[in-house]
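Removed: one protein chain of the complex. Kept in place: all other protein chains.
On to subunit A.
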């Protein structure tokens, strides 16, 4: 549904007298099959919004190729526009208009006739549970309601693919869960959904496949499960008193089955091991032999944050 090869974009920025060229996106290859929720992850400034805006025809790529829903992005952006929907991060509704007016206008901007546009608006309002507010001005809507109108605007012309730029940023947990359901419903209707996010739990829960972007390049791509499997097996978390932690670190740091080791602030260790099941008995024996008091021991599968850390060298939370 989306296929890109070597997509590039750089911007010139001026600081004082010097002109600097910033390579925002330096050669992105993506393959997104139809009917998936595809997650695009990365810290701020990684180039994910630039990539998204190129795919949505809002900025022209400097180089590379892309085919979106069967249309060539560089040769025929007009046709791409007809086939895609795009929901921007910062909102797209006008305070003084009503939700219904916005939906009808949007459908008509896609060339849909007036009566059909009205019919579609009514249907969208129902599908997104907005009937109650349909004829109130957008400025009276809550954040979640407004976001639902915006998603409805993005798909009013029944595109094959919809791009959602950080669809849940700024929503409260309940609206966020609600939005996840809406996004899954789009997939159930046969749409391909391309979302950017910087919430790892969101990518994990929602996306069929993800790509991680850093410094303008895709550094990892796959299903969340594959990506997690790819990195250093399992994580064993050992709970210890703060006083015993230092000694345990010395004991375990040299062990050949421990790939990496982190100290926990509240006391204890995180051990990255290949195989949790065989590592745990060996850890227990060492700790017991040294006479240290063990409070807890837990086996974790690695999280996407661990994937992120491995691929980019930093945690997404700190970036």
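The rule is simple: a contact is a pair of C-beta atoms (placed from the backbone, for glycine too) under 8 Å apart; a residue touches a chain by one contact, two chains touch by 3 or more; residues count from 1.
Note that contacts and distances are computed from a predicted model.
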{"item": "Candidate names \"Transglutaminase-like superfamily protein\", \"Transport permease protein\", \"Amino acid/amide ABC transporter membrane protein 1, HAAT family\" or \"Pyruvate dehydrogenase E1 component beta subunit\"; UniProt protein name, chain not shown", "value": "\"Transport permease protein\""}
{"item": "Per the touch definition above, residue among A:63, A:91, A:222 or A:239 touching the missing chain", "value": "A:91"}
{"item": "Identified contact with the non-displayed chain, of A:59, A:74 or A:122", "value": "A:59"}
{"item": "Touch criterion as defined above, residue of A:111, A:173, A:254 or A:281 at the omitted chain", "value": "A:111"}
{"item": "Missing-partner contacts on subunit A, residue numbers", "value": "11, 53, 56-60, 78, 81-82, 84-86, 88, 90-97, 101, 105-106, 108-111, 153, 157"}
